[in-house]
Every structure is written in C-alpha cells, then in structure tokens.
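Single-structure report; data block below.
A single protein chain has been omitted from the complex, and every remaining protein chain is retained in its original position.
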Amino acid sequence: MSDRKINTAIVGASGYSGEELVRLLLGHPHVNLSMLTSRQYAGQPLTSVFPRFAGYTGARDLSFSKPSIDLLAVEAEAVFLALPHGVAAEFAVPLAERGVTVIDLSADFRLNNADIYKEFYSSVHPAPEWLTKAVYGLPEIRRDAIADATLIASPGCYPTSILLPAIPLLEAGLIDPEQIIANSLSGVSGAGRKADVPLLYVECNESLRPYGVPKHRHLSEIEQELSLANGSPVTVQFTPHLVPVNRGILTTIYLAPAPGQAEDFGQWTDAIAGCMAKRYANEPFVRLTGSDRLPDTKNVTGTNTIEIGWAADPRTQRLRVFSAEDNLVKGASGQALQSFNIRFGFDETAGLLI
Amino acid sequence: MSDRKINTAIVGASGYSGEELVRLLLGHPHVNLSMLTSRQYAGQPLTSVFPRFAGYTGARDLSFSKPSIDLLAVEAEAVFLALPHGVAAEFAVPLAERGVTVIDLSADFRLNNADIYKEFYSSVHPAPEWLTKAVYGLPEIRRDAIADATLIASPGCYPTSILLPAIPLLEAGLIDPEQIIANSLSGVSGAGRKADVPLLYVECNESLRPYGVPKHRHLSEIEQELSLANGSPVTVQFTPHLVPVNRGILTTIYLAPAPGQAEDFGQWTDAIAGCMAKRYANEPFVRLTGSDRLPDTKNVTGTNTIEIGWAADPRTQRLRVFSAEDNLVKGASGQALQSFNIRFGFDETAGLLI
Amino acid sequence: MSDRKINTAIVGASGYSGEELVRLLLGHPHVNLSMLTSRQYAGQPLTSVFPRFAGYTGARDLSFSKPSIDLLAVEAEAVFLALPHGVAAEFAVPLAERGVTVIDLSADFRLNNADIYKEFYSSVHPAPEWLTKAVYGLPEIRRDAIADATLIASPGCYPTSILLPAIPLLEAGLIDPEQIIANSLSGVSGAGRKADVPLLYVECNESLRPYGVPKHRHLSEIEQELSLANGSPVTVQFTPHLVPVNRGILTTIYLAPAPGQAEDFGQWTDAIAGCMAKRYANEPFVRLTGSDRLPDTKNVTGTNTIEIGWAADPRTQRLRVFSAEDNLVKGASGQALQSFNIRFGFDETAGLLI
Partner (left out) sequence: MSDRKINTAIVGASGYSGEELVRLLLGHPHVNLSMLTSRQYAGQPLTSVFPRFAGYTGARDLSFSKPSIDLLAVEAEAVFLALPHGVAAEFAVPLAERGVTVIDLSADFRLNNADIYKEFYSSVHPAPEWLTKAVYGLPEIRRDAIADATLIASPGCYPTSILLPAIPLLEAGLIDPEQIIANSLSGVSGAGRKADVPLLYVECNESLRPYGVPKHRHLSEIEQELSLANGSPVTVQFTPHLVPVNRGILTTIYLAPAPGQAEDFGQWTDAIAGCMAKRYANEPFVRLTGSDRLPDTKNVTGTNTIEIGWAADPRTQRLRVFSAEDNLVKGASGQALQSFNIRFGFDETAGLLI
C-alpha cells in the first residue's frame, strides 16, 4: 500500500492552518493534492495567494475553488477540513457518510457529549450521532482507533500541549487529578487570519495578555481527555495568554503527587521520569528534555515535534512540566497529517520529518 | 496670554494619531481637553478604551461623544482633526468658518491645488477655496504663517521626514533638484488602527515589504513643498516600505550636488554641514547628528524630535541624508501640537518636552 | 520642604534600570541630578551614550564619571544604586554610614537573613549588620518605614508583580498560604544590558522559554515578604519565562481559599474584591481592573502603574490574579523613585505621573 498516492483535498485552505497543511501535503510522498477550496479566493491560483509555494512542483497547477461536497466526494479519498467550528460539520458529515476519510481540524467532533459542546460552543451540535463515532486524533494516545476511523477530530493546539504531558502521568496514577493547573502562552497565528483590531501588529507587539477567562473553549476537550485517562472526572485550571510571536505554544503545567505518592518525593520524581520515558522514548514526535534542559518554542517551530521537560521541586513538593510545540504543526496541521499517515498505513513520519 | 488654558477638542480620537494627541494634550499646561469624539466609541469613557490614560488626572471624566459641529464650535476654541482624508473636510470648513482654529492631521488641506488632490486622492476636493487659505503646518519652515492661520494642515509622516532634511539644501541651491531619491521605512502604526488582514501581527512580523508603488499619496505634498523651496517644479523618487516596528520612520535620501556645486566635493560637503547647522542648530525639535553618528528611530520614539544625519560619499560624489522620527509624534500629533503652540502664542515646546 | 531640590546621583547609570532612572530623574521637579557614574562610559557625555536624553534641558551638561564614594558623599544627598548584586553593597554601606540616603535597586539588602542570601546568591553577605536596618522599599506596603530609612532596598521586578496582589489577601487570611503558584512572563530588558548570546535579538525573537528553574533568586524575597504578611513561613511555586518584548511583566497567580474560607465560594469571591478595593482603591499606582477586564502590559509600559485583575473560577474553586507592570518602572526605577518621594517628603507621585 505504501507506494500509492491518495487523492486529497483541503477545505478552507486559506487560513493559517490551511496554509500549513498545503505546505505539508505538497511535500508528502503519498499525497496527490487534488483540490483546495476557499470561498474568499475561489478562482485564484494558489501561488498568487501564497507566493511561497511557487517553489513546489505540485503547486503550480493548483487553484482555489468554491467548496462542493459532490466534487470533493468524487475527487478526494481524504479531505482535511480547516474550517471554523460549526462550518466544519456541514462538510464532515456528508463526506464521512459517503465513505470519504475526513480529518477535521475544527472542534466540531472532538467532544463526546453534545451538552458539553453546547455549553462551550453556545450552539446545538448539528450531528450528535457522529460525536461518538468520531475519533479524537491524538496519535500518541489513540493510534489504533485512528487507524480505523472515518472521521478524525484532530485536537486543538492548547489541548495537545497539555494532554501529551499529562495523560501518561494520570494513567499511571502518579499525579493528583484535583490539582492540575496549566498556564499556556500562544503565538498570534493561533487566533487565525482574521481582520480583527486586537490581532493587529500594533496591538500585539509589546503586549502580554491573558485571555479566555473564565473558560476557554479548549478546556472542554482538555477535561474530557484527562477524565478518560484518569477514569473519573477531572477539572483543570487552564489559562491561555497571547504573546508576540508568530508561532509556538509554551505550556507550564503545575502538578502535585497523587495522594498515595506524596511520601517519598525522590521516588516520585524518579517514577515521573520513568513514566515519561516508557511512554515516549520511542515516539518520533515527542522529544523528552527531562530536567537537563527546558523546552523552548524556537527548537520546534516549523516541525511536528513537541518538547517535554520537567522540574520537580522538593521545596513545594510539586512538579512543573513544560511543553513546547508549533501551534500550527503539532498543534494543528502536522498532527492531522500524522493521523492521515496512520489511517492510510503509511510510515507515521511520512512528510513530517523536516 | 501664556497663563490661560485653551478649550480643545479632538475629533476622531480613537485611532493611533488621535490616541497620541490625547496623551500629549492631557499633559499640556495650557490645554483644557474638553471634548473627544469617536463614532465607534461614543458613550464610552476614555479610560475604558485606553486604560493607559487612567494615570492622568484630566482623563478620568472624559468620555467619547458623537461628533457634532455645533457642539464643537461652542465647546472648543481649537479642534484637532484626526480623521481619514475626505471626512476631515466636513469638519474643517464649517469649524474654520465659525472662527475655530482647526488643526487638521489629514491630507485634506495640505495641497494647494485641487487637480493634484484629485490625481492623488481620486476624488474631487470638497472645498477648493480653502486650499490656499490653509497653511501647511511644518513649523520649522512656516512658523510665521502658522501663527496667523485658522486652518492648519499638519504634514504627513513621510513628508516630514523628507522635507525637513531636504528643504534647506534646496533653498540654498546646494543639491540637484532632479536627482532626489527618498527611501523610507515605516512602522505599522502608520497604517492606522484598521482591521485589515495585511496589518495583522502574523502578516507584518518577519516581513519586509515595499508598497505605495507607483506613487504613494504623500508624494503630492512632498513634491509641492520641495518645488516651493526650489522655486521651480521638482519630481521626487519616493518609496515607502513597511517594517515590523510599532513606531518610527527612517528615511534615507540620496542627493547629488547642484550643477554648479560639483567641482569641489569637500567644499560642497562643508557647505551642506553649514547649511544644516545654520537652519537647525537652534531648533528645539531637530537634532543634527551630522556625520558622527547615524540616526536611529529608537532615539526618538515617543518624542517630537527628528534626528538628521548625513554622509557624503566622495566615491560616488553623492550625499546620503538620514532622518529618524516617531511617525505618530513629529510625524503627526506632536507636530500638530507644535503648530498649536505657535498659533496660540505659547512656548513652542509646551507639552512636548518629554 | 516641597520646594527644595535634592542633589541626587545614580551609580551604574548605563544599564537599562539606570537609563530609566535618568529619564525619570531628569523630569522630576525636586531632583537636581548632579552625578552619573559608569565605569564603562566614564568621561563620555550622557547624550552621546543615550541620544534620547538630548531633549531634556538638564541632560546637556551631564557626563558619566567613574564612581567615587568620597565624591558621591559630597555631591549627593541621595544616591540610587543601579548595580549588580554584590557590587551595590560596596557603595551602599559607606554611603549610608555617612548619612547619605541610599536607594539600592540591587538585591543586596532585600533579604533580612544572611543565610538565605548565601543560599540564593552563592556568596557570603558582605555587610549582614545592614540587612535588618535596610527597609524593603515596597511603598504600598512599607510606606512609613520608607519615610525614615537611610538604606532602601528597592524590590525586584518579579517580586513586585507578585507581592502587591498577594500580600493583602494573605494578611486578610483569605488565601491558602500553602497553595500559591506564580507564573511570570518577562520582557528581555529584565535580563540587563549584557552582551550574552541568549539575549541576542535572533535568540529571543520567536522564542518562548521558561528559565530560573529550580529556583530563581527573586524567590527568596518573594517568600520572605509573603511569610511576613502571613505571619508564618510561606513556600511559593514561582516560574519566570522569557518572552520577546522589550518591557513588561505579566504575572498570573493561582490561589485557593484559606481553609476556613472554602465553604461559600461566592462570598469568598466578594471578600477578595473587597479586600483589594480596601487596600488599593486610593493608591495612585495600582489600577484595579477587577474582573471586568484583564491586565495587559501594553497599558502600563512606560508608567509606574501596576494593573491588577482577577477571575474567580467556581469550577475549580480557585482564584486567578493577574498583574501587569513595566519591569523597568514599577518593577525597578519608578518604584525606587516612589520611595525617594516618600523619604524626602514630596508628593508620592512627583515625577511619576506621565
């Protein structure tokens, strides 16, 4: 199977995640990028909207078209949706029903529960029957389910930066599920290519600001997945901040030992390191920096790698875990492509090793 | 006269120039800031839109209101217009006709000629009879006319950075009027607080780009003023570039000796230095760096100072003149306030020395 | 007393805090800036090192000199020390012993305990007898002691951003002293004007990184002051991060109700708001944004104001408190000047209202 090329489309290819998907798919050995849609740029050549791509052989004949479900179902075996939540479902359901593999970068099918969707997204879910059929596409955690999925809900950028470090520790019963605090910093591309005054250069440059208070939408999927890992409900304190970089998320997670783990702090610390190593030592896109070096977004921008490091603090009997990722790659388009590779039986790193 | 306070209003106080005017007027010893208008923020307190200003005593009771010519004429002796071109004239003319002193930061009354206005601004000038009555408010060049003006057309940011260095040299007959090339770099605030995709943080950060080709609107006033200084028409090659800083314009002007000046390059160079010193040595807002040090925008941001330096190049027999200013202060609001000080007989530096 | 001018010197005036002190002192109505020292720039005019200051009348005749304790004691009634820790003590002690008022921006006299100094600063304290005589110069907390002090140890930038929000809550017994987590983001000027590869533009731009692990030096004074407020020892989890802005600290503090306060979350929330208002409503340099708006460093850069806001989260039964300050002003030079004003009986805001 590994020789063939999959006809692939991107719906909503002109936002930042869409643009990054174009970059990655153009370089993928098993993808034939057959269709790009964008209402705004329909009719325009790809390279006139994104001149960077003129360097890719495959880019020269591509133009944006208006999205059509019928055409997509005919032209593409796999469709990536890089659309706003609410809009994505309009494409995901009919395409998945026709047997097209859908990899949805929006939040529409990340939650299992329509009530929580309504609570966090303020609208009734349009296709609740698909919520349980869709697979939450975090490859390091759900590899097997992704391999069989028709509709893959690719995780949000913040959740990826929190779930990958925290899930193994929760599953191993090492940390107290009632004391999880995640503090995240994000570059401005995370807010999308939207003509919005607070996202102007002058408003973001030389500005540091929290936002998403009281509860950011991504909290819903963070708590869902941590609860699954924990075996019972987990409530998380999560605070995102906007900082002036184009790309990158740096998350600092504050953790405490699980009730039974608090007696010997040194032993607990060793168990943390062992748990991380066991889970991630062989993962191609997780780089454990341990306590030797702290993660830095500049080590991962442009790549599908997440760096994870930690520092145990005997003074406070707490652990700080740090993660750094590119919000557009491991936090969005790269991770979606990783799921694609798993789903179609390609090497998981195909098109993703820089 | 220097003890009294002038009731002053700002129309269009929520853009970047307007905001900067608020800052300067709140600190001015002879200004009573009595009215701020903004269609968008009408009804909101100043400090809820711009929390920075809460530190000023005078700011606490100010709110934005909808602009009304009648109210402005009653409440204000002086009105600053920080509006888009075309809109400014709707306020400038009726206010000036009622005897209010109008300091217009837009381009509406900078040109003497309605045909050139139409050529560069693509619309018929709404009040051509005022074009010759208005005074082009470049204080170092037009101090006397400003003192008597009812309608002061405050210069554009790019023109200020070019005219101040070039006018003395042209007037002195030192440079060839047919070989003036001005290359300017501007921070993003120069484009205004507009929700526009090309002005987003992600689009401007890590980007360097020329724009305004073939001819930027500011070229019209640059050529008008240089022609006046020269005594005959001057055509200028001017290229603006957008670079990722919030504030600052750095202009590099390439000049050649006037026909009769080319024989002795050393003598010409001395004459250039002498001409600059004679004109600007005592100007409070012009800092001549000569050839000892080159201008840098970080030396002037937040101030009404323009730095001017130069380097004569015997190899090419040309002169490079460099200027650095804050586009929102000396290039806009600070210069407008300098004209206000002249007009009302205050010390020209009142409220402008940091 | 309020009419006179204090002869004032800055030792170490060429770093970022020193430069900011120069700016503030040049604009202060009761300061005669009589001496600036810098080993590196001795002999050079102030305005050749910092061209910005040429706009101030008082700056033109100032030059850097080599520091001499004898000269300082003769020329200055008040001396600001903007020196590295360890070096500051060499000036602070002999000057204070001769009766000069010393305002030390370094960490040398912030701690009460020489052992903790040694633990955090890795050297024996040179003058432990002064540790208890010096006053920790946080004006909102120690106004009276500052008024009588000879040696004022001005707080660090991070501590200011944490102590001002947390001390009132601890004193009121509202928060659990065992669950204080402070996550801080700092601009690069906080690291000083040091020729260090990790501080280069290219290394900091597009980079987000934690540092100061396991324990940043500022932790010592944070815990000292919180312990005093609490009446018994407090251990804090503090993590600084370096982010690409010139100026600004944004701190997010995670807090839990004190043991007796956890029953009625709504009532606790009200008590938090009441405590903050009672303590800070009339403070000229504290701006409470409450829960209406979150702090943003761009609202405070260049000013001595700290913004403090908060968000109670009933889901987690925790409180997040946010603060934003300019690390060089409220976090360093502005706060030092505020102490100077208190010490010499001037209006506390003299020279500090922008």
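We call the chains A, B and C, going by the order they appear; numbering starts again at 1 in every chain.
As a convention for this text, a residue touches a chain if its C-beta (ideal position, glycine included) is under 8 Å from a C-beta of that chain, and two chains touch if they have at least 3 such contacts.
All values reported here derive from a predicted model rather than from experimental measurement.
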Selected residue (touches chain absent from view) among B:Gly190, B:Pro295 or B:Gly331: B:Pro295
Among B:Gln40, B:Thr132, B:Gln237 or B:Gln267, the residue in touch with the chain that has been omitted: B:Gln237
Sole residue of A:Gln179, A:Ser220, A:Thr251 or A:Thr305 that reaches the chain not shown, by the stated touch rule: A:Thr305
Residue among B:Thr132, B:Gln267 or B:Thr316 that touches the chain left out of view: B:Thr316
Of C:Asp104, C:Glu206 or C:Asp296, the one touching the omitted chain in the full complex: C:Glu206
Positions on chain B contacted by the hidden chain, ascending: 181, 183, 185, 187, 203, 205-211, 213-215, 235-237, 239, 241, 243-250, 252, 254, 294-298, 301, 311, 313, 315-316, 318, 320, 322, 324
Those residues of chain C which, in the complete complex, touch the missing chain: 16, 187-189, 193-197, 199-206, 244-246
Touch residues of chain A, complete complex, unshown partner: 23, 27, 48, 51-52, 54-57, 206, 287, 289, 293, 296, 298-300, 302-303, 305, 307, 353-354
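In this section, only the chains that are shown with their structure count from here on.
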Identifier of the chain whose CA centre is least distant from the whole-structure CA centre: C
Far-end chain from chain B, centres as C-alpha averages: A
Distance from the mean Cα position of chain C to that of chain A, given in whole angstrom: 39
Inter-centroid spacing, chain B versus chain A (mean Cα positions, whole Å): 47
Approximate Å spacing (C-alpha centroids) for the pair chain B, chain C: 37
Junction residues of chain A - those touching two or more other chains: 187, 203, 205-206, 244-246
